[in-house]
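Only one protein chain is missing; all other protein chains are in place.
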Amino acid sequence: MKFTNRNVAISPTAKIGQNVRIGDNSTIYDNVEIGDDSIICNDCIIGEPLNSYYRDSSYENPPTVIGAGSVVRSHSIIYANCSIGREFNTGHRVTIRENTVIGDHCSVGTLSDLEGDIQIGSYCRLHSNVHISQTSSMGDFVWMYPYSVMTNDPFPPSYDIKGGHVGSYTQVCVHSIILSGVQVGENCLIGAASVVNRNLPDYSLATGDPARVIKDLRKYVVMGKGRPYPWMYRFDRGMPWKGIGYDSWANGARQKTPEGEAAQTAGKK
Amino acid sequence: MKFTNRNVAISPTAKIGQNVRIGDNSTIYDNVEIGDDSIICNDCIIGEPLNSYYRDSSYENPPTVIGAGSVVRSHSIIYANCSIGREFNTGHRVTIRENTVIGDHCSVGTLSDLEGDIQIGSYCRLHSNVHISQTSSMGDFVWMYPYSVMTNDPFPPSYDIKGGHVGSYTQVCVHSIILSGVQVGENCLIGAASVVNRNLPDYSLATGDPARVIKDLRKYVVMGKGRPYPWMYRFDRGMPWKGIGYDSWANGARQKTPEGEAAQTAGKK
Partner (left out) sequence: MKFTNRNVAISPTAKIGQNVRIGDNSTIYDNVEIGDDSIICNDCIIGEPLNSYYRDSSYENPPTVIGAGSVVRSHSIIYANCSIGREFNTGHRVTIRENTVIGDHCSVGTLSDLEGDIQIGSYCRLHSNVHISQTSSMGDFVWMYPYSVMTNDPFPPSYDIKGGHVGSYTQVCVHSIILSGVQVGENCLIGAASVVNRNLPDYSLATGDPARVIKDLRKYVVMGKGRPYPWMYRFDRGMPWKGIGYDSWANGARQKTPEGEAAQTAGKK
């Protein structure tokens, strides 16, 4: 039904792994490497040339890597000089600009816009319509929800571009803003529509504009639910501790499962 | 000018109605049914296969229905197993995921993202860049404005996915958030940038973060304008009470006009 080789263009210098499928109307530019068993859906552009291409006749496309077992959904654009791990997943119409490094087992949702020069760990989940500005970074197991933003300019417009950082396991809820240079700790929960304008310690439950820490997240009790955070004790879909529990994985069982093996680097960070 | 049959792919199992036009570079997948006099503009994908397609060689595309007289604008993606009524209208780059049911006379604006498993009544208007999460629902004549969101996860990430509901005739203004599971009544006005975290009764004028009911909407008086709500008494463009007035339509005149006839089901809900 799909993958009929209609209007597909693949550069002769691209390295396409075993059992990779490329969708109709997609373009794979020079020096792209796509890992085995990956699927690039229709109307995608992989290895989009950098801006200098348009005016420099001696331009050579830098390498672009997408790991094995990935699925890039239709109309997505991934620029050259990105390095993305295995089991990567996207929604539709994702944009990932150059010099972005993404670990293994990450997903980026429909319409999300990664502006380039970004560092993302492993097992991160960016939902639809997340905007990450240049020089931002996040740890592992970070989840960000629709219309959340990481900004990078403290006094716009300026030359002092400085992205923020979101620590591992932190959840950034819908419509929240992490302002330029802010360091959000690990294992935080940033409530919907918050504006985070200062650093937050680990385990912060923070909300509001400007965001204030209203509780240690470990002490957050919900009637009938107990303590929902840290979330890793009640949620394991797609996570390396699936079936063994977070503590077992964190305490070393991780290397005993294939999932855990892949996550070793992630877990050690 | 358009509709030159350039690079169009239509599955042999698709049922294309009379006088339907399919734009260049568009793809119509298996088991899609498009009603008479509809227009699918260029670069669209109708009947996008579900995720299981990619790994299941025995996959069969479930049916997808778009009603008569619809216009789907360019670069839109409508997944398989959606059922959409007649006179449907979209902007550009709309995404509608599987198992979404939409009534008659609805519109979904540019870049809006319907995540699937969603129920939408008739005569609803989603403006540009509205995000509706899975298991959300709304009545009839609901309008939502740019960057408004319905969320579905009370303690992210969790397995307790539960969308909210927006009642008929309610207006959800720009950048507003309806949190997971919240029931918004009928005939409400949710002000810009509100975060609705609890149920709201009919006729609420609510605003803020968290949103508070500041008035019964029927008592809201604007200098020089009188009482602008309920809006159905001063606005009828594209509505089934056009030319006859809301009360006449609501009291039974509806079946006397072709528009009203189509809206009968809607009005009775």
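Letters A and B mark the chains in the order given here, with residues in each chain numbered from 1 onward.
Here is the rule we use: a residue touches a chain if its C-beta (ideal position, glycine included) is under 8 Å from a C-beta of that chain, and two chains touch if they have at least 3 such contacts.
Note that the coordinates shown come from a computational prediction; the quantities given were computed from them, not determined experimentally.
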Quick one: which of A:T4, A:S158, A:N199 or A:N251 touches the chain that's been left out?
A:S158
Out of B:T110, B:S137, B:T151 or B:N187, only one touches the absent chain, namely B:T110
Can you work out which residue in A:E115, A:D140, A:E186 or A:D236 touches the chain that's missing from view?
A:E115
Going by the touch rule given at the top, which residues of chain B touch the chain that is not shown?
1-2, 4, 6-7, 24-25, 39, 42-43, 71, 74-75, 91-93, 110-111, 125, 128-129, 143, 145-147, 171, 173-175, 189, 192-193, 208-209, 222, 225, 228-229, 231, 234-235, 237
For the chain that got dropped from the picture, name the residues of chain A it touches.
7, 9, 11, 25, 27, 29-30, 43, 45, 48-49, 53-54, 61, 75, 77, 93, 95, 111, 113, 115, 129, 131, 147, 149, 151, 155-159, 175, 177, 179, 193, 195, 209
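Rule of thumb we're sticking to: only the chains that are shown with their structure count from here on.
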I'd like the Å distance between the centres of chain A and chain B, where a centre is the mean of that chain's Cα atoms.
29
